[in-house]
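The block that comes next holds chain A.
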Amino acid sequence: MSFLDWATGLHGYLFVGTILATLGIIAVVYRRNSIGVLLGIELLLNAASINFISFSKFRTAAIDGQIFALFIIIIAAAEAAVALAIILRLYRLRETIDAGEANLMRN
Partner candidate 1 sequence: METGYITALWFIVISAVTVPLMLGIGWLIRPKVKGSELKSQAYECGEQPVGEAWIKFNIRFYVVAIIFIIFDVEVATVFPAMTLYKSAIAQGAGGIAFIKIFLFIGLLLSGLVYCWVRGDLEWIKGAAQGIKPRK
Partner candidate 2 sequence: MDTASFAHSLQTWTGGGPLWIWAALSAFLIIYLIALPFGGFATYVERKVAADFQDRIGPNRVGPYGLLQFLADAVKMIAKEDFVPAGADRFLYNLAPLLVVVGACSAFAVLPLSQYLMGADVNIGIFYILSISTLVAPGILLGSWSSNNKWSLLGGLRGAAQIVSYEIPVALSILPVVLISGTLQIGSIVEQQGWAPGAENAAAYHFWNVFHNPFCFVASILLFIGGLAETNRIPFDLPEAESELVSGFNTEFSGMRFGLYALGEFAEIFVMSGMLTALYLGGWHIPFLNLDSLFVKLPSGLIALVQLGMFSIKTLSLVFVVMWLRWTLPRLRVDQLMGMCWKGLVPLALINLFGTAVWMWLFNGRSLAQLIFGIAGH
């Protein structure tokens, strides 16, 4: 089995998906800039849809995985719209976009 076959097969897809998911988690935890956190979430959602798509092709050859990926994309877009509106609001209220300082609900 050559490298090309591996990379373009199921394992290659899952490998890229895993890397994206990991980097997404890292961005969510590590970034203090709220927009950076949002970018990390987008990476995570992309990783999830890669997994759905790859299993839909390499295991079932059915359309269902693609429908799930479609819904993931839709929800990601809605989530991005709301999240960015929240970030803008946060800035207007607290003059910051540091995710660590959005702690009004803590006390």
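Regarding selection, all candidates are chains of the complex that A comes from, given by their letters.
The definition used in the following text is that a residue touches a chain if its C-beta (ideal position, glycine included) is under 8 Å from a C-beta of that chain, and two chains touch if they have at least 3 such contacts; residues count from 1.
The shown structure was predicted, so the numbers you read here are calculated from the model rather than taken from an experiment.
One chain among 1 or 2 touches chain A in this complex, and its number is 1. Listing the residues of chain A that touch candidate 1 in their complex gives 70, 73-74, 77-78, 80-81, 84-85, 88.
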